[in-house]
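With one protein chain withheld, the remaining protein chains of the complex are depicted in position.
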Amino acid sequence: MILHSALRSLVGTAAVVGALAAAPAQAQSVAVTSIVEHPALDAVKDGVHEALATAGYTEAKGLKWQFQTAQGNNAIAAQIARKFVGDKPDVIVAIATPTSQAVVAATKTIPVVFSAVTDPVAAQLVPGTGPSGINVTGVSDALPLQKQIDLIRKVVPNAKKIGMVYNPGEANSVVVVKQLRELLPKAGLTLVEATAPRTVDVGAAARSLVGKVDAIYTNTDNNVVSAYEALVKVGEAAKIPLIAADTDSVKRGAIAALGVNYHDLGVQTGQLVVKILKGAKPGDLPWETSSKLELYVNPGAAARQGVTLPDSLIKSATKVVK
Amino acid sequence: MSVYSLWGSLEIGLIFGLVALGVLISFRVLNFPDLTVDGSFPLGGAAAAILIHHGYDPFVATGIGTLAAGFAGVITGWLNVRLKIMDLLASILMMIALYSINLRVMDAPNVPLITESTVFTVLQPAGLHDYVARPLILLVLVVVVKLVLDWFFATQVGLAMRSTGSNPRMARSQGIRTGNMVLLGMGISNALCGLAGALFAQSQGGADISMGIGTIVIGLAAVIIGESILPSRRLAITTLAVVIGAVLYRFFVALALNADFVGLKAQDLNLVTAVLVTVALVIPLIKQRLRRKRVE
Partner (left out) sequence: MLSAQNLELTFNPGTPIETQALRGMSLDIPAGQFVTVIGSNGAGKSTFLNAISGEQTVDAGSILIDGEDVTRQPVWDRAHKVARVFQDPMAGTCENLTIEENMSLALGRGQFRSLRLAVREEMRVLFRERLAMLGLGLERRLTDRIGLLSGGQRQAVSLLMASLRPSRILLLDEHTAALDPRTAKFVLDLTERIVAEHGLTTMMVTHSMRQALDVGDRTVMLHQGRVVLDVSGDVRRGLDVPDLLTMFERVRGEELADDSLLLS
């Protein structure tokens, strides 16, 4: 009787020990969070996942992957950050500025890789350029604005006034506007701003620019990207050429965009994650800007907005949208 | 759920407990449906953040943020009392105006506080984890605020304010200047929300223009949950109840975040939270029915 129960406890203990031991040493866990669901931000998440898979980290091989979106709410972003820290993953990937801030504020030890943040220094995620020395690194989606201005001049060489629709509540956009205010005059152009605090305001903001501008430029502003069709309506009706900064908008009606491919941004981010999973310290890895820019053009949209694209531009494009 | 998540729920719950107390004052005591909080919560955060950013002492910054938010509440009250604008409308007008005001205050949509000193870093005791210290500091603060409010409503002025919300005609016939009571109450209510906003910004890494969206919903949810879990005609119990309601609500959110084992996905968070809150509200009803069955 006693032998029987002793045997049972022995087997039981062995099983438990075996299970614990079998918790694979390679079981890596990556926790990903985004501020909101959004095509560009989702593409980043997918890119990260893909980069991990390419390096051999998949769920099948024991990767613990979790994703939470804050539904646009800062308090939820904060709670997600807490949850992740409590789960003690190997890496936390934070997509977009508010989420990244919440995560970086919540942990000084767990490696954090940010993505799709335009100015990580202003957001106090990292102290400056180069390796941060703390637990944070990442990839910024900041676009070299001079190239954007060059593109605008190629599409509308006679333009004098450039309009910009943006959400004054989005950090990324405000950064770009501030920089354009300084850069455009150097190119002999004037900036005319129109704000759209909510997605539904985009159309009205665009209409307010009619008659005042020769072209409208927009960046990867969340509101604008969500409501780009409203912008296209105005552009085609009033014959104002639209130039965007994200390539997805070109097939929706922008004439041209020299942009970051957010999927590639995600892959670039994922590569940083892989390095950390393999043992690198985030503080040793300098944060990066997107390495690849792609030019998409849409000659059909150009015609509808009253512009003919120079052949040289079309030829240099990564993709021509019909 | 991890211990970290639990402390996190307590921390954010206590901050929103202050919001719940503010909403209790406007909605329940004054009978004034006040949406200003969606603007005064971030105003407190914005003012405190920008001041800290410019080197001000975090306690002074928090104080100024609180006062600024209180002032916003007084303006809402003034729109209603003096200009005779309907209460709900006055608060909506103020909320809309505050969006622009907050952007001006921060001069940007976002002011980070990750590397700045905050009231929490100043008060941080050695030997205690920061994620434990913050909720404990907040607990002390919220308890103090609750007791001060309980005392205030037991005073002559506090009673006058309660009668203003309960029966303004009778209050006036007793010599109470109901207009002034509304201004005072709206000021206190929004000051509490501004204090919450200032503390939120300091504990979450910064102030953001979008941090106010939905504050009134969370505040009301906390009040309703609290009142159904701890129903009482005594105000001192109700102030405790709404704080508990706020913590419970955040706890439900944390639970919902951990619900992926049931096959739920990240997008279902709001649905899961709603279900959990509904269950919480229905429990007192079920308890009542069971009690009745037992009597029969």
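A and B label the chains in the order they appear, each numbered from 1.
Following the convention adopted for this analysis, a residue touches a chain if its C-beta (ideal position, glycine included) is under 8 Å from a C-beta of that chain, and two chains touch if they have at least 3 such contacts.
What you see is a predicted model, and the numbers here were worked out from it, not measured in a lab.
*Asks:* Give me the visible chains that the unshown chain touches, in label order.
*Replies:* Among the chains that are shown, those touched by the missing chain are B.
*Asks:* Of the residues B:Lys84, B:Arg233 or B:Arg291, I need the one that contacts the missing chain.
*Replies:* Here the residue in touch with the unshown chain is B:Arg233.
*Asks:* Can you say which of B:Leu35, B:Ala160, B:Leu183 or B:Ala280 touches the chain missing from this structure?
*Replies:* Touching the chain that is not displayed is residue B:Ala160.
*Asks:* Of the residues listed, B:Met170, B:Val217 or B:Leu271, which one is in contact with the missing chain?
*Replies:* B:Met170
*Asks:* Tell me where the left-out chain touches subunit B, residue by residue.
*Replies:* Contacting residues on subunit B, toward the hidden partner: 152, 154-160, 162-163, 166-167, 169-178, 233.
Here is the rule we go by: only the chains that are shown with their structure count from here on.
*Asks:* Measure off the straight-line distance from the CA centroid of subunit A to the CA centroid of subunit B, and report it in whole Å.
*Replies:* From the centre of subunit A to the centre of subunit B is 32 Å.
*Asks:* Along subunit A, where are the residues that touch subunit B in the complex?
*Replies:* Touch residues, subunit A against subunit B: 37, 66-69, 71-83, 85-88, 97-98, 101-102, 104-106, 122-125, 127, 167-171, 174, 197.
*Asks:* Can you list the subunit B residues touching subunit A in their complex?
*Replies:* Residues 1-9, 11-12, 16, 99, 103, 108-110, 112-116, 131, 200, 203-206, 208-211, 213-214, 218, 250, 253-254, 257-258, 260, 266-267, 269-270.
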